[in-house]
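As you look at this complex, bear in mind that one protein chain is not there, while each of the others sits in place.
Here the chain labels run A, B, C and D in written order, and each chain numbers its own residues starting at 1.
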Amino acid sequence: MQTKDINENIAWAQINADVLRSMESPRMGYWIAVAACLAMVACAVVAEIYQYQIGMGVGNLNWPHMWDIYIATFVFWIGMSHSGTLLSAILHIIHADWRKPIYRFAEAMTTFSLMTAGLFPIIHLGRVWNMYWVLPYVSDRGIWPNYRSPLVWDAFAITTYLTSSALFLFIGMIPDLAICRDNARGWRQKLYTVLSMGWQGDDRQWRNFRKIYLLMACFLIPLAVSVHSIVSADFAMSIMPGWHITSFPPYFVAGALYSGCAAIITLFIILRYFFRFDEYMTIPILEKTCKLTFAIAMVWSYLTLIEFASVWYGHDLVAKESLMERFVGPYSPFFWLMLFCGIICPFALAIEKMRRHLPTMFVVSLLLNLGMWLERWMIVTPTLATSHYPFAWDVMWPGMVQWAIVFGSFGWFGLLFLIFVKVFPSVSMYEVKEMVFHRRHAHRPDLAAKFHRRSSDQQPGDTASGQPRPEGA
Amino acid sequence: MLNIRIVSKLFDSGMRVVSRRRGLMALLMACCLGLGSGVAQAEVPNAVAPKGTHSGEHVPQPIDFPHDIHADINGINCMYCHTYARRSKVAGIPPTSKCMGCHSVIATDKPRIQQLTEYWEKNEPPRWKKVHDVPDFVHFTHEKHLQRFVFENEGMNVENVDQVCAFCHGDVKKMTVAEKTKPLTMGFCVRCHEANEGPSDCWHCHK
Amino acid sequence: MSGNDINRRDFLKFMGLGGAGAVTLSGCDMPTTVTLEEGKEEVVSYLAPEEYVIPGIGVWYASTCQQCPSGCGVHGRVREGRVLKLEGNPDSPVNAGVLCQMGQASLQGHYNPDRITKPMVRKGGNLTEVSWEEAIELVNSKVGAANGKVAMLTGAMSGHQAELMDTYLAKIGGKDHFVYETINNAVAEAVNAEMFGSAQPRYNLDKAGAVLSFGADFLATWVSPMHFSQQYAKFRTGNRGVLIAVEPNMSLTGANADMWVPAKPGTEGVIALGVANVLISKKMVDGSVLPVDALATISQYGVDKVTAETGVGGDVLVRIATYLKERSPSLVLAGASAQSNTGGSQVVAAVNALNILLGNVGKTIGAEDAFPVKSLAPRRGSSAALAAFAKGADAGDYEVAFIYNTNPLYSAPAGLELNGKLAKVGLKVALSMFPDETTLAADVVLPLASPYEDWGTQVPGYLPSEGGLNVQQPLMRPLYSTVKGLGDVLLVLAKAAGAEELNQYADFYAYLQAGFAAMPASIKGGMSDAEFWSKSRQKGFVAVANSQGSLNVKVGDLAQVADKAGSDFPMHLAPAARAGMYDGRNANLPWLQEQPDPITKVFWDSWAELHPSTAAKLGVKEGDFIRVESAQGSLEVQVYVYKGVHPDVVAVPMGRGHDEYGRFASREKGVNPLKLIGGDVDAKSGELALYSTKVRVSKTGRSAEMPRLGGSESQVGRRLVSTVSADVYRRTEGGGNNVA
Amino acid sequence: MSLKNVLENWSDYRKGHEQGGHHDYEHMWVMAVDLDKCTGCNACSVACYAENNLAVVGKERMMKGQGMHWLRVERYWDEPQIGGDDGQFQSAGGSFLPMMCQHCNAATCEPVCPVAATYHTPDGLNAQVYNRCIGSRYCSNNCPYRLRYFNFFSYYEESWPEPLNQQLNPDLSVRDKGVMEKCTFCVQRIRTAKDTARREGRAVQDGDAVTACAQTCPTQAIVFGDMLDKESRVSKIWAKQQVELGKTKQVKANPELRGYRILEGLNTDPCIMYLDRVREV
Partner (left out) sequence: MRRYYVMGLFSNFDEAFAAISDIRDHKIPGVTVDDVTLKSPIEHPEIEEILGDRGSPVPKFALFGAIFGAIFGFFFLAAGQAAFLVQPSGGKPVIPLPSNIVLSYEMLILFGVLSTLVGFFISARLMTKRHPLYSEKVSLDQIGIMLELDEKNVNPIKDLFKEHKVLEIREEVAR
């Protein structure tokens, strides 16, 4: 039974070997997974082509259900993308070094879920071919996007977030790409040579690397918060009951972190199982992740209940009606399922026995994700079904086309991820080395005293940098 | 109107391609599009001619109508034939009876006239191909443009209406069958509207 | 706008079709299409247009709507040779500038993709396209051999076409012109003629303070809806009148009533007499205006008896009586559900007696003005005509039958068994625009021009004051060169039948012109022939002076006919008429199919209306299919449950359930309640009793989503349509306070 | 310079709807609908179909809620104010409500359109520029009245089989799939009226521009006109009813007056005033 975050006596060469092995020629299982993902994507592509040719109505979108699970899934994927930011940036800033073995795939998840999420606003457009009109570009015609629209904010925020998180992922990977470069042959070597950008691990690079990594983390945390606040603005800025809720921005951010963490648990278990990363993705780290997820789940649950309460005690009868519609209306089974998955299931994370049992955790994390997807659906659809105007009340079930595209988005995400794990190291080698290095030294007080001092806590007698130290100091 | 138009009156509306207030962006725009290579044109008072060129294709017509002979050599005013232009949104093709009004006696030996006479005798107007076409979601009124640039334009002689027509139709006097020499894109329209303080409301021109 | 004094004839002859700027599907750029390409669109000039024809500018011409017999004047907007939009003719005495949904949609009849474009003759069992000459020759030869055994079965007609048809019929020795309309006022016309001496007296809703309508849906289908709608607007303005509706299921008029009272069909007379009884017994009116035996009859209908027979409580009767008295003058009307019963004449007699009792005659009911030229007078439709035709056809009286503007095979009640009887006619000639059931059963089909391509005149069946002769003129050239106007066809036939006096007319247009020239000077008002002709076309109608005469009141027996008891079939069937589909003639107009029914909001399909208590008994809810069975047959239809129908009534609106009639009518079929109706007639007038059929309703167990627009039928606490009491209204806007 | 422009006119650009907005309105087209006169007969709706090239979508699509009824006549059975039924029967009839785009002056649909395809014209109209629309459908979601309709399909392919398409009004476009559309207050008629007035050298008068629904209404329950023209019929009705534009809650000298605007409390400032339905109690 693993009790330590990491085996601090693991040889560095072993780390390199283990991680590089995961990138080697794929086996049958991998190809089956790729084929499955491709099939899912194919479903979505066929559905999308059909929808593009015939019109948006094929997925049962109607009046008043102008939006449906496309937007719900969009919010879901955006939420998922917050995992990487959380683990990587926040834990980096607070020096929680147990993030090191798992942050890489979490960041990759961020980027890929954003790449998936970004597709949905495009897919859901009635005239996809004009989607670039939402971007501000200097045009012959003198017309601009409408900057008031939260959808334009989305476009800005997602572009920024995708750029930043992809760069964050890439920057953090440069030392590892250098390792790959040094060990690869053939096309891979060429690729990694280009990507590692001449990294040679000298102190100037490391020094600037440390700075940019910290700065990027600092940029990314508020960005992540703003991105999901802006996504929530799509709803909160409207005047629809059940959407126009002040607590939506923090609620969405909490939900995003929640689903992100849940997805990390899922992928953690998958990667650990298939790539035999038992040494790196250890049970104690999973436990820490689970605890964190539990804490976030409780925040989310609290915000959920607070949202109900604020609607309930508010004087807006229409909003109240819309809330009641969620509890007892046609969509109520999904709503209750959402509450079960989102509020009850996370208690499994609080129980140590369950936390340490991988299959249980796998199922629980999937349930949490299901809950989070349902949450988004239950935000989007019931409000459209029951809003200010009774004549326009309607119940609509998404058609096959919508389901196919949503289904395919998981394939798309999976495909990107599968490609990633074979092309890039999914565990950060250099940071695991650092972790091992520091953990080992932590048990040696002499070394700790010698090396675990930062420039900030200079001892008396230290002189300005670069100057010779007086004898005997 | 929009405040913006009031603002734009603060500046003189002299020779600029685009109003100055769009400054840098206009410059950028101009660079991007490589504008400014307009055809030399006679001056129309109180008007800034729109800039932009287009190299049109030759459109085969049922009869190769020689605009040059009519408008240039014989000096017929554009509105003599395109008589609806000042009254309607479309300039219109002149009715066959109008052609026959002259050509029942003039130049009856020419093959093109004989072609025309054939149509007339069959009681069937020729089916012309549209050369200057704007998309169907555009509401363009010849009438208003002629009012603004010709009839309500002090110092403008109706004789010179062809110079106004040339804003959008190019120098038709030099063509036989009309060819499109102006882009007639939204940017083309918008630049002219800005320069001449035309309306800037979308629903003026989009339907 | 309107009022171009023009020579329409020349315009039509020379106008180029298409014109500049022919419509193309525009809108939005498809991803692959670059719209700014030269030479992709065609532009066709006019050949030799009139001065006023300017491409790109619409011109309005006056004509007359033919979608129902009420004869509304329309203005058609014509651009580039196509008529694009109809509006009411603001000068028309009938509709004063407004138009109903059917009038608006009549353009889709004109442009209907299912129009018949070529003459057809049945050859070897199938209708085969032939030339006009061949078809006419066939008709002529058969008519010539028929020896006068020729019948005309038409919808309501009037004006010069009717005159020409009479001439033709006289020439060939035929005697029978049957004018059939499913939706008619024929029982009332017969009773009115007897009691008032005027078949279609003039009603003045605008002068009434209270209107009691027994199923008279004057806002939608009854007599002249657009005219009454105008009156209704005035009735509701100022000292707002009170509207009371008594009917089996809610009509549009009922939905606008202040007081809606459900009644089984046929019991309206009892209620009317009950009201009269209350009025007399409470000494609200002086009963002496009625003869003694009538008063004796009324005295039998005490409140208790009325409540027992109709279920209408005494308080309701008193309330009605009070309204009628207090808001005097009042007006009591009887519509289809009251008339179209086995005792329909008696019901109308009771209603008229109530009017007399209330002193409404001469105030809100006046005498009609007949159009001075008798040969042009309206031939109002009745269903007795169809019954008579069926009888004659069955007896083999007709070698040739011309059928125009009516579709009896669809609309005849099943009890009439028309299919078999019609087959006994030797040659059935359909003059028709559409391939409806009757047309497709005909032996010769002569395709007619649409009303907006054809010349004609029309005297409305209900002639409002200052009303007169409507002019129907073409709004555009015929879409198909192979269709002919009705007048032209009749003229050709009549000439062939030896009407030499018609030889002077080259076509119907000339006939019409001559007809106008021949009008009495009183109508022409001192204008020259040419001036009168052009003025009439410009205005769209010829007005006649108003000389409202008085009515001679005569009251006969008022005793009501008791309802047939029938235990097998406990429910009443109400084949309600609705403005959209009307009698089924509009089922091929997609705009009207797509319009939700005003009351139930059901579109594209039929429905059955049931009261919640009845539905609960049957165990059905909205959307469930029920089976409605009568002695004639059965049908299955979805249920709409609401409180606007009598618990003993199942209402299935007519108009849908076509077997033929083009793509739009047969795409979503629906059901035809007329196929459940028996052959009962109102004994006195011989009119078919459409509302007296009894049915049995049962559950089928099938269910489907109701094709109904709208989510909630309740406002759920929002102030969407708010209602204030009439007292408040009178305080704020009553009397002269109104500005609207 | 743009920057200079921004800075110099800062205060103008910061004027909201409450300060009279930044438009100098030429007209302010409004409507008054008398629900007591409205009989619910559908004539307005069909006239709208005829005038505005509205697609007929067929039963299945109508049932799915994909119809294009710009002007829908709603019918409610309940009357919160006086009670519509006596328990057993619908004794005071039905309540009809013709609903078309309310042309809100503080329209909630406008700020949310990402490409500014919907905006407010100097005529006070809530415009929808079809060719600019990218079909995000946000506007419809944010319309509390649900009066915006989306082209879920290329309806034109089936709506007007030859020769029905010859009826199409060339003054406005036929919309293709992926475009939002809604009542325009018959802007093509307003345009024509303005052009005609200009041609005749006069101002637009009351009655020059009439929407199709107002023109055909059998009881003339719909009155359309220019609010800025104090002599117009519609502005007199508004004045008479003491209803003003630009207010969230009307303060009436006589609170019994019938005029009200639907969901006014949402501060959308709709341009259509409805007059209460009246019933004898």
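What we mean here is this: a residue touches a chain if its C-beta (ideal position, glycine included) is under 8 Å from a C-beta of that chain, and two chains touch if they have at least 3 such contacts.
Since the model is a prediction, treat every value here as computed from it, not as a measurement.
Enquirer: Thinking of the whole complex, not just what is shown, which of A:R148, A:K320, A:K422 or A:R439 touches the missing chain?
Expert: That would be A:R148, which touches the missing chain.
Enquirer: Which candidate, D:S45, D:Q66, D:S91 or D:N105, sits in contact with the chain we can't see?
Expert: Of all options in D:S45, D:Q66, D:S91 or D:N105, contact with the hidden chain holds for D:N105.
Enquirer: Which one touches the absent chain: A:V45, A:I90 or A:I171?
Expert: A:I171
Enquirer: Residues on chain D that touch the omitted chain in the whole complex?
Expert: The missing chain touches chain D at positions 2-3, 5-6, 9-10, 12-17, 21-23, 104-111, 113, 116, 118-121, 269.
Enquirer: What does the interface between chain A and the hidden chain look like in terms of residue numbers?
Expert: 11-13, 16, 136, 142-148, 152-153, 156-157, 159-160, 163-164, 167, 171, 174-175, 178-179, 181-183, 197-212, 215-216, 219, 222-223, 226, 230, 233, 430-431, 433-434, 437, 447, 450-455, 458, 462, 465-469
Everything that follows uses one rule, which is that only the chains that are shown with their structure count from here on.
Enquirer: Name the most central chain, where centre means the mean of Cα atoms.
Expert: D
Enquirer: Pick the pair with more C-beta contacts: A-D or B-C?
Expert: A-D
Enquirer: Just the number, please: Cα centre separation of chain B and chain C in whole Å.
Expert: One centre to the other, that is 52 Å.
Enquirer: Calculate how many whole Å lie between the centre of chain C and the centre of chain D, each centre taken as the average of the chain's C-alpha atoms.
Expert: One centre to the other, that is 32 Å.
Enquirer: Provide the C-alpha centroid distance between chain A and chain C, rounded to the nearest whole angstrom.
Expert: Whole-Å distance between the two chain centres: 67.
Enquirer: Going by the touch rule set out above, which residues of chain C reach two or more other chains?
Expert: 21, 25-29, 710, 714-715, 717-718, 720
Enquirer: Which chain D residues reach two or more other chains?
Expert: Residues 67, 72, 74, 76, 97, 130-133, 173-174, 178-179, 263.
Enquirer: Where on chain D does chain B make contact in their complex?
Expert: Within the complex, chain D contacts chain B at residues 1-5, 8-9, 12-13, 22-24, 26, 119, 121-123, 125, 127, 129-132, 171-174, 187-188, 191, 195, 198-199.
Enquirer: Spell out the residues on chain A that touch chain B in their complex, using ranges where they run on.
Expert: My answer: residues 138-142.
Enquirer: Give the list of chain B residues in touch with chain A in this complex.
Expert: Residue positions touching the partner: 22, 25, 28-29, 32-33, 185-187, 190, 194.
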